[in-house]
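In this view, the complex is presented without one of its protein chains, the others remaining in place.
As written, the chain order gives the labels A, B and C, with residue 1 at the start of each chain.
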Amino acid sequence: MEKLKTTDVKKILDVMADTAIENEQYFCKLDAAAGDGDFGSTLAKGFKIIKENLEENSKYDIGELLKSSGMLIMKSCGGATGSLWGSAFRSAGKSAKGKAELTAVECREVLNDFCGGMKKVGGAEVGDKTLIDALDPAIKAMERSIEKGVKDIDTLLEEAEKAAADGAERTKEIIAKKGRATYLGKRSIGYPDAGAVAVSMMFKDVNNKLFRS
Amino acid sequence: MEKLKTTDVKKILDVMADTAIENEQYFCKLDAAAGDGDFGSTLAKGFKIIKENLEENSKYDIGELLKSSGMLIMKSCGGATGSLWGSAFRSAGKSAKGKAELTAVECREVLNDFCGGMKKVGGAEVGDKTLIDALDPAIKAMERSIEKGVKDIDTLLEEAEKAAADGAERTKEIIAKKGRATYLGKRSIGYPDAGAVAVSMMFKDVNNKLFRS
Amino acid sequence: MKKIINKPETVVDEMCEGIVSAFPGLLQLDAENRIISRKDIDAAKVNLISGGGSGHEPSHAGFVGTGMLDAAVCGDVFAAPSVIQILEAIKLVRSNKGVLLVVKNYSGDVMNFDGAAEMAEEDEDIRVEKVYVNDDVAVTNSLYTVGRRGVAGTVFVHKIAGALAEEGADLAAVKAMAEDVIANVRSMGVALTSCTVPAKGEPTFDITEGDMEFGVGIHGEPGVSREETVNAEILAKRITDRIIADIPFKAGDEVALLVNGLGGTPAMELFILNKEVQKILDKAGIGVYRTFVGNYMTSLDMAGASITLLRLSGEMKRLLDAPARTAALTI
Partner (left out) sequence: MKKIINKPETVVDEMCEGIVSAFPGLLQLDAENRIISRKDIDAAKVNLISGGGSGHEPSHAGFVGTGMLDAAVCGDVFAAPSVIQILEAIKLVRSNKGVLLVVKNYSGDVMNFDGAAEMAEEDEDIRVEKVYVNDDVAVTNSLYTVGRRGVAGTVFVHKIAGALAEEGADLAAVKAMAEDVIANVRSMGVALTSCTVPAKGEPTFDITEGDMEFGVGIHGEPGVSREETVNAEILAKRITDRIIADIPFKAGDEVALLVNGLGGTPAMELFILNKEVQKILDKAGIGVYRTFVGNYMTSLDMAGASITLLRLSGEMKRLLDAPARTAALTI
């Protein structure tokens, strides 16, 4: 696929929502190991509302779609998740403003701004044991592919998925520097970051259900 | 033995105290089944102090010995036990006032007044699932023996022990009408009354350690 | 057993110290007799004493202060205080106007308070009156000869009779008011877990995940029946209906409501339960004049709650709202 249309983005959001909803308990469990055990619930709550909204609003362009998703999260979700994902979607929405389709390059840009929104609000960088550890490498991988001349989104996302999975896996070995897991100090070692795992699973599910068939 | 001297009564109190102290947990457990689980602790607390007092006060006659034991219980023990046993010992003390020894007949009288002290304060009768169900039959059994002409205290206490054991056993089958077990209604059936079991065990231990050798 | 204690034998003594040291301006301790009393004992008013087994904190020491109790006597865990302890408390707060003992109706408590009252009157020449609180509607078995037991409703007796005493009413009036409260107050509780008595070190009763003890007392004695757990709405309905039916409370009545935690149940759950009770009372046309939610009469660390309704007269309302300055309740 060379371009994502609004309907494609909707499908992607729908798959992301399913990942969040189906793994609510699992993500809670991961957060419980080193955080407070609510990540799965908050994420699922936000994405349930996004999913409902997808059906209701069919007239949005991609920018509006992402922005309105961000607003919905900001309204309904609290916790770190509400703020981070709300900000991420709103940044991504700005990035895709007025667009009805995205090229591979634009696709990476939107995702980059999504990640930028999280960084702005949360202040985390790679190595802090947060979802940035999955998201940032994924975007870097997409960038490398684009530099190599790759134009199709399938390949890009394939690379992103791998990088995100590696990044999530690596969070097991590091001490948290952001989020609730921080308070554990060294005791956070050995458990992957719940947010990073969620991001990685979203890439995988999107690829499996939408691109890899 | 035809007569109990002050030193014998002291030995009896000492054995009763040991029974209370050694079975603290067991009596608590019995009380927990249908009451609130503290009977063993209160009884042990009271008898520990009686035991200490036995050593200190060697100049008492039997009446004073029993009365002072009652006062100690009344001061240090609360709960139904503090009041019941305190009153029992004080009544028994009145009964044995000024006496340095007790015949078999006097022995039964003192025990009868002991039981009367409990009845006065607690208002329980046979069949209410309390320690009266062990104590009252024991006294009746002693009475019957005396009527038959028995003069030695060993035999009297032998009969008392049997009657107390039967009485305690029978408390399993009845619904409590006094004490905390009352609130259970029919649910108190199946468990023996803690107080009755304690009385029965005291008779047994006294006989085993002092009379049956 | 997981408890923040030093050793089971000293929990009550240490707790008494802990209460008084938290409120040094308000309270004083007779450590030997485990009596916690107001520092400013006033021999010119009727003085109120309550007490009972320990393990029900903040009852009763938490309610000692202006406008409620003048002294609380602390027994061992779940065992009434001894006659001598109670007698000493009566002597401590002796007053020209007399002393009122607020006794929860349990054999052990009644025997010991009665014994002490007798001794105070005979040996010390102190005028003593007694009231027996028996608000628990759980047990209705006809075999049952000792009367209902006293539970969380006792706190309303402390508050309302205490306020009247503070105003200077005489012993007969204070006793009559206390009896009026007792006649109009009803409670019932439910336990989700057993409590653990420190000396015993393990739960008084076993209970599985899916069960609750319905109509439980405050000493870990089992309830009137073991039932499957239900949600807050059904639980509230089952308890409240039983309480309402008892007096019975009627549409148009005004009540004080106490949603009481048994020690291990957090405020979140008590507030949810309160929401359900309020709905039921509203539907029944019973007006709630004032609501109390929290741990007032506990059973150590037991998870569970009780509901208390007091039908209010105009005079009771006034006294309920009167100032109180105690460790656990300030109005």
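In this text, a contact is a pair of C-beta atoms (placed from the backbone, for glycine too) under 8 Å apart; a residue touches a chain by one contact, two chains touch by 3 or more.
The structure displayed is predicted, hence computed values, not measured ones.
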| item | value |
| --- | --- |
| Chain not shown, its touching partners among those shown | A, C |
| Option from C:43, C:183, C:245 or C:267 whose C-beta touches the chain left out | C:267 |
| Omitted-chain contact residue, chosen from A:74, A:100 or A:126 | A:74 |
| Candidates C:193, C:260 or C:308 - the one touching the absent chain | C:193 |
| Footprint left on subunit A by the chain that the document does not show | 25, 28, 32, 34-38, 41-42, 45, 74-84, 86-87, 121-122, 128, 175, 177-187 |
| Contact footprint on subunit C, counting only the chain that is left out | 1-7, 11, 14-15, 17-19, 21-23, 54-55, 57-58, 62, 192-193, 209, 212, 229, 231-233, 235, 259, 263-275, 278, 291-295, 298, 300-301, 303, 305, 327, 330-331 |
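Everything that follows uses one rule, which is that only the chains that are shown with their structure count from here on.
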| item | value |
| --- | --- |
| Farthest-lying chain, centroid of Cα atoms versus that of subunit A | B |
| Innermost chain, taking as reference the mean of every protein Cα atom displayed | C |
| Intercentroid distance (Cα basis), subunit C paired with subunit B, Å | 32 |
| Centroid spacing, where centroids are CA-atom means, of subunit A and subunit C in whole angstrom | 55 |
| Subunit A and subunit B, separation of their C-alpha mean positions in angstrom | 76 |
